[in-house]
Structure formats: structure tokens, C-alpha cells
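Working notes, structure below.
One chain of protein is taken out of this complex; the other chains stay put.
By written order: A and B. Residues from 1 in each chain.
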Amino acid sequence: MKKVLLLIAAFTACSYQHLKAETVKVYPIIFCNTEDEKIGMSCQNDQYRFVEQLGIIETALGLDVDWTMAFTGNECNKPNLEKVISNLDCGTNDVIIFYYSGHGVHAKADAADGWLPQMCLNYNSYDQDKFVPVTYVQSKLKGKPARLCLILTDCCNNEAEWVSVKSASASDGKPANTGNIDIARLKKLFCESKGTVVATSSKRGQVSLGPKEGGCFSMAFWDEIYRIESGQGEATWKAVMEQTKKLTLEYTNNKQEPVYKVDVDGIGGSAPPPVNTGNNTVVIAVGETELANAFKRIVDGSYSNTQRLGMVDGIVQSLFTSDAQVLMVGRNLTTRIGLPMSISKYLEELALSKTVKGVNIVKASKNANGKYNQITISEIR
Amino acid sequence: MKTKIAILVLMLGTFSMSLHAERLSDEDRATLEQHALEKINDFISYLPEIAAKSNKSYEEKQLAQKYIAKTLELFIGEGNDYEYIDAAGNRRMHPAVTMQTTSRGFANPPQPMKRYLQRLMALPYQTVEVDTCQAVRIHSHLRETGDGWYVGSASFLQVFRATRDGRLVVNDKDLKIVTIYVKRIHIPETGEDIWVVYLGDMRVRSSWK
Partner (left out) sequence: MCRFNEEEHFPGLDASDPQFGQKNFLSLFDYQQVQKDKKEDFLEDILRFYEAVKQDGVKLDYSSREWFAELRADFIYKKQKVELGIILQTEKTPRELDCWTIVGVTDLEKIGFADSTNRLVLGPEQHEVDFVEIDSDFRSSFKEISRFRSYQTKLNALSYFFALIESGTLTFNKRLRVVYHFFDVPSYVFTVSYFDRQTSNTGWLISDYKRVTPAEKEKIKSKYNNR
């Protein structure tokens, strides 16, 4: 009797799981700027990868995916985005996955956006009024009854004009098949999780990199999903995003750091935009290692202003003559700006600066004793 | 408006200033406009280091005073009255650079920058945030005003938030206009030109709710 009861319970559980899977509908909303002359190929591959990988999950879990909401090329535009989100009608057990691959910028002087960028879709820089903030998508999808909502954007988050995407090392292309997929772990992510995940490929001020094979963030994300499918890693959205972030940093030589907010099953987790820890300090000083190291420390925001001020005398005494001068040039590295300054005064300014992120030591000259008596600098902000 | 600093003239004993027929190249102009924006950003970034520090530790107060000095160095005259020559060649005195703020959406009368910074330090708030809003734009290209001086203006958005006893008591957001001065100094020994950028009066253009 006990065995029968157990069998019935198991059957019911399986049926329930199957039923649960059957009733889970997934709504991927895909916007990819596939016809941009600079990044079109990369976005196209992002779109292919997304469709391929979600297709695997669809097959493995028996999900019902609505594939009608993919917008690429000229269709990757604001009216379509607004319409598709507005018309989206989903149930309480459904999953929404919003995915964008294209250009992005950070809204100038708009504190409301916080860490999330604006999606340029297929518009140019002068059409800024048509850019759509990710916060718009976030707030609209919040109003939908879906059980799980993922918002993933692979785009720049800087405040510059147009930045061309540089090549970065690609990840290995992982084979696509459902034969050896860890169903339980995938299910935990897509069928049993409730909440929201919002992630963007780079923190405010950074560009997002991507070779023609696709965006580094997108590749990192799917690589991590593949690991979960292979039975490795932790099958929670918090762990997935944390690993995605690590992989992205690895793929881009620490140049690109995704940021995310996970609020799933009451288990929150986020990588808020980090304070300048000095990891992003840039000092360019060809052949002047000692000098570079000294400047790196003095602009390192992880030290307090008082600590940085305290470094000035030591640096001056060890590396410079007492009358050493600093000449400044603009970003073009030629136009002389500002009056020549004593090295102590300049280092003090750097120690107090909140906006200088690094220096480019354009020229440095030494006296007969090997101490620097003049350096020419361009500040990096 | 053209400006000149008498003190600067004394300091620049080794340099000579001469009128040059050459105008600002497009590349120099773009570089200088970028540098002016950087100065505005520096100004905004220094304000939280100064605000509401008078009731803090000695170390913080000392640091705040350093930042006040740094801030004044960004401005023409360094917060004092200054002499200048106008476009017609007249030698004139200009009152010290002023700063205009808003309170609850209303523009206050402008006050000397030195006084503004000292008052900022003395504000009785628990926390103060001055948002690091980017300079919005330079209005138009720099215009020459004679004797190696150029002048222009820019707008920037500034948000000022302050809390007391855990409550937000000030939340002002306003669009400010600032005059920008650029001085060309020619070094005959090397044939180089050095460009020095200064900020001028800051006025409220409009207040946003």
C-alpha cells in the first residue's frame, strides 16, 4: 500500500512538473540592431545565439515559447518596442525575457536612470529623443503578471558619443544539444524561480565590447547557462549573474564589468555600480614604470584624500627634483593647457581630484641624477 | 567680456604676452572647450567635499578648506575683484565672481563665490549631495575679446540634496549658466602658446521641480 501511495505521489509530482512545464509560456522580446554598419554582425550573432540557446531550453523543458517578438534591422525601433510591451498579455506562471543587443549610451545629467543605460535601438546620435531607457522597459514589465522577468541588455553604458566596438577575446563556441542537459537545474531557473533579474553588460561610464561573434556579456551569460546545463555551478539567478560578470571581466581583460540586480524568490543580490576602486585607474607611461606606479597610487580612489595627500612628499622626494615642473596638455596631447605647475602642487591637486581617473604621461625628462625634472601630462577623466 | 588678472601678470615674469594675429584653430578650440567642461565638472565634484563640514572632525574641516582653495583657483580672480581690459581697450575692475543658487525653486540673489563656499561649509545638514551632473553644453564657440583673451559660456545641470535628521530637507535642481574665459599666453623662447581656462559668474537659468 505504502509503495502504491509512493508511486501515486511520484506520478502526481511528475505530472505536476510536466503540467507545470506545459503551462509555462515564455515570451522572449528580442531587439537587436543587426543592420548597424559597425556592430550589425555582432548583434546578429547575439540574436542567433539567443534563439539557439533558448531553443535548447525550450526543447529540454518542454516550454511553450512565443517566437513572434523578435525585432531586428529596421524593426528594431521605439514604436515596436512600446507596442510589443504594451500588448504583451501573459499569465502568472509565465516567463518574460527581454533581450537587447545594440548601441547604448548613458543619459547625460539624468540622475533618475542610475546605473541602467538607454537603448539606442536603430537610431543615430542625433535622434536621442527616440532612445529608450532600460528603466522604461523595467517599469512596464513590472506591471505584467509574469512569474519571472529577465531583462538583459548588451550595449554600451557610457556618456560619450559613438564608440566603436573593439574586438575582444571570444569565448569557445559551446555545442548545442539537449542530450546531456541537467534538466533539474534548468527547471529551477526557468520554471521554479519567481521574481526579476535586470542586468546590463557594462557599468555606467563603460563601453561594452564584442567581436563579430557577439557581445562579450551575452557570450558570458550563455556560457554560464551552458555550465548550469552541464551540471556545474549554482542554479540560482544570483549565482548565474555573478558568474556572468566574472566571465565578462575575464573575456574583456577587466575592461567591462556588467551590473545587475536580482530579486528572485526573496533572494536578492546585486552588483551595484561599484565605487571607483582604483581597478579602473589608467596610467599610460611608456617606459616609465616607477612614475606610472606612483601616479597610479595617487589617483587611486580606494585611498582617502588624506592618504593620497600623504603620498605626495614621498613621491616628490623619491622621483623628482625639488623644482620639477608639470606641463599639461589637452586630450589631443598637443594643446598646452594651464600654467606650468610645481610637481608638489600638481600631485596635491591629483590627490584631491574627484574627476581625474588617470594620467597619460606624454613626456618625461630626467636630470643627470636620474630624477625627473619635467613631465608633460594629459589627464584622463 | 574680456578679463585679465593683474596677479597673473606678476607671476608670469618669464613669459611675455603679445598680441598675435593668429586666431584659435578649430582643434585648439575643441580641446579648450573640452577643458572648460572638465573645469565645470571639477567645480561640481568639489562641492560635496565642502558642504556641511563645519560640524565635522578637524581633519574633515581642514580638507574642506583645501577644497575651497582648490575651487577658487578654478575661477577668474580666484574669488577676488579683478582687473580686465574690455573689447574697446578700456582697463576696468570687475567685482569678484558670483554664484547664484535656488531655494525651493526660487532664484536667490547672487553672492560672491568666496562667501558661497564658506556658507556651504557651514550648512547645518547631516548629509549633502551635489549631484555630479555633466555640463550640458557649451553655448557657442569661444569669442575673441582682445589681448589674447577669449570668452564663451556653458550650461550645466546641478542637483543639490540635503538631509537633516534622516529627512530630505533640500532638493533643488537647477540649470546654471557659467561664463568661461580663456587666456592665451605666448612663450617666445619656445614659440609655444599656453592656454589657461577660467570659470566666471554662475547664474541660474531656470529651476526644475
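The rule is simple: contacts are C-beta pairs under 8 Å (C-beta built on N, C-alpha and C of every residue); 3 or more make two chains touch, one makes a residue touch a chain.
Quantities reported herein were computed from a predicted structural model and do not represent experimental measurements.
**Q** Of the residues B:89, B:166 or B:191, which one touches the chain left out of the display?
**A** Result: among the candidates, B:89 touches the missing chain.
**Q** Residue by residue, what part of chain B touches the chain that was omitted?
**A** 86-89, 109, 143-146, 205-209
Here, only the chains that are shown with their structure count from here on.
**Q** Mind checking the centre-to-centre distance between chain A and chain B? Centres are C-alpha means, answer in whole Å.
**A** About 35 Å separates the centre of chain A from that of chain B.
**Q** Please name which positions on chain A make contact with chain B in the complex.
**A** Going through chain A, the ones touching chain B are 108-109, 111, 159, 305-306, 330-332, 334-340, 349, 352-355, 379, 381.
**Q** Over in the complex, which chain B residues touch chain A? Could you list them?
**A** It comes out as residues 11-12, 27-28, 30-32, 34-35, 38, 41-42, 45-46, 49, 59, 63, 66-67, 70, 131-134, 136, 156-157, 159, 185, 192-197.
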